[in-house]
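Have a look at the structure below, then the notes.
Here the complex is missing a single protein chain, while all its other protein chains stay put.
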Amino acid sequence: MATQAKSIARNTTRILGSRALLLPGLFVCVVLLVISLLWSITLGAADITPEVVYTALFNFDESSFDHLIIQTVRLPRVLAGVVVGAALAVAGAIMQGLTRNPLADSGILGINSGAAFAVVLAVFLLGNPPLSVYALFGFIGAGAAAALVYFLGSVGRGGATPLKLTLAGVILSAFISSFTTAILISDQETLDKIRFWTAGSLAGREMPLLTQTVPYIFVGLAGALLISRQITTISLGDDVAKGLGQNTVWVKGIAAMIVVLLAGGAVALAGPIGFVGLVVPHVVRFIVGVDYRWVIPYSALLGAMLVTIADVGARIIIRPQELPVGVMMAFVGAPFFIWLARWKVKR
Amino acid sequence: MSELNAHALTLAYESACIIEEMSLTIPDGQITALVGPNGCGKSTLLRGISRLLKPKQGSVLLDGLDIWKLPTKQLAKQLGILPQGPVAPEGLTVHELVAQGRYPHQSWLQQWSADDERITREALAITGITAFADRPVDTLSGGQRQRAWIAMTLAQDSDLILLDEPTTFLDLAYQIEVLDLLHTLNVERGKTMVMVLHDLNHACRYADFLIAVRDGQIAAHGTPADIVTEPMVRAVFGIDCRIIPDPVTRTPLVVPVGKANKHRKVQPSTNGQHASETALELTKEISL
Partner (left out) sequence: MAVEKPLKPTWITLRPRGLPFSYRLDRRVPLVALALLAFTLAVLVVSINFGQYNMSLLDVVETLLGTNADHPDARNFNLVVHTFRLPRILVAFLVGAALAASGALMQGITRNPLADPYLLGVSSGAALVAVALIVWLRDLPISLLPWGAFGGALLTAGAIYLLAWKRGSSTPIRLILIGIAVQSVIAAMTTMMLLFGDINDVQQAYVWLTGSVYGRNWEHVHTLGGWLLVFLPVAFLLARSLNTLNLGDETAKGLGMRVEWQRGLLLVVSVALAAAAVAVAGTIGFVGLVAPHVTRRLVGPSHEGLLPVSALFGGALLVLADLIGRWVIAPSELPIGIITAMIGAPYFLYLLYRHR
């Protein structure tokens, strides 16, 4: 038995083997992210050279059309992508640590289905609301669903165990989605207006919307970093965590709230986007190991990069039209995930 | 009746080579114990001779036939294995579990013959668990559960039974209960047994033949009386010991010498005598 464990451990040693490499690695990721950001700003329906981008950012000239495009259209959009990617990846990492389920992401708390239902309801009732109303309802729906899932998952013996949370999430999501579908198949207008949003998109996300939603995400990210050590402990198991003196009920509750802030904020900003929360934490754990003090910041950076790159693809592939970034995500992430599953899972 | 031996067996997981070019013969009709320190490869060896692990090189022969060339069901009729820590699905009753042992004797159409019925009942009776045949396996004590699994391999009706650490994680009473049962099966039914045991003293007590493994090599093999010596224990397990005859069975009893004991103050026992003196008296009494 011990020899088996040894050989498996040998195959899952993290890439950044030495602890000393973790901090420099983080800086490298930041640099890479900034580069991909700037590259993303240069691309679009019409390409803009890097020099113009630089001047637009630091020497804004109101009369320049390119500068306007950058400031009002591209910059907010790219920043939105960064924020959404970071939020979803960190939320997914927390959920995987909390539920000890490698297949978990923030969707497990019913967040995406709750947000979708609230938004569809809003469009059905209000006709043609602005994006900010989408955001508001999305956030409310996400929060309500998560609260319900968490409550259902905590009822009964043992409190909020990973299995009960997962089950409650899966079931409630399906339940809520059935109502959403009922509305969509009966009202064609709503269906037409809503379909782009439900695929997850960064199109048309402008500064005002960002300033409304980003604070929540920032609070969530800060909170995630603060409780990262607790997440590491609880990912070892409830019994171990309690044995080490942790108040697991508090930690789970706070972690759930942080996930709602992050994922709720992300879905409010960009609609339901899958995959980031599921895949990025896996990749990160493979690079840095299972210490969440490192997993969380790395997840944020890598998640941001993934969404940024996917969004570039979404804007370029069928230009001048664009694909919703949620669709692109699967094309970018899935092949890599398949390779990872084949390589990493031995038995 | 059934001769199992390995020739130049090399076993490995991925790239890590555990056993290299090992040859051995399992004595027919006897209980053989594989002993050795953690990580020495004894479990790997057991899996290698049971068709659970494909050898990188070498062969395993049962009655002269390569076990990897035999149809799996035919092999299962002659060789049964109980892996380490088996888990029964929730709600499965003892009777149902033991009935599973008849798998190699069944087919698509003949799923439960009269023979299957009879042999399953016998297996339950022999292992003494008929009384709780209808209870779910997960509600039993450790010892009863292990007996149920052994009953399953009994229902399989093979001449050879391999067991991977059948007594690990069991209370002492249950360990003895299980080992006694296995011993009875060997003596009364002539089953050849190979078991991985981590307790050397149990191995000495119950096994007719020992194979001591260290670092993927056979360090010693033979009867307990022949090979269990202080130098052997030091070489294989890495500890100093004294070997005395077991007061109950006269087989070698390994008494380890650790660092803490040497300077320990001897506490007077409640009836005025020192515990060690009592033990000494006892051994003298028995040897008289």
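The chains carry the letters A and B, assigned in the order they are written, with residues numbered from 1 in each.
One rule holds in what follows: contacts are C-beta pairs under 8 Å (C-beta built on N, C-alpha and C of every residue); 3 or more make two chains touch, one makes a residue touch a chain.
Just so it is clear, the model here is predicted, and its values are computed rather than measured.
Of the listed positions A:Leu98, A:Leu184, A:Ala224 or A:Ile309, the one in contact with the omitted chain in the full complex is A:Leu184. Listed residues B:Pro37, B:Pro86, B:Gly142 or B:Pro245: the one in touch with the omitted chain is B:Pro86. Annotation: of A:Arg195, A:Arg229 or A:Arg293, A:Arg195 touches the absent chain (contact as defined above).
Listed for chain B, the residues touching the missing chain in the whole complex are 47, 50-52, 72-77, 80-83, 86-93, 95-97, 99-101, 103-104, 106, 108-114, 117, 121, 124-125, 130-131, 133-134, 153, 156. Listed here are the chain A residues that touch the chain not shown: 103, 152, 155-158, 164, 166-168, 170-172, 174-175, 177-179, 181-182, 184-185, 188, 191-192, 195-196, 199, 274-275, 278, 323-324, 326-331, 333-335, 337-338, 341-342, 345, 347.
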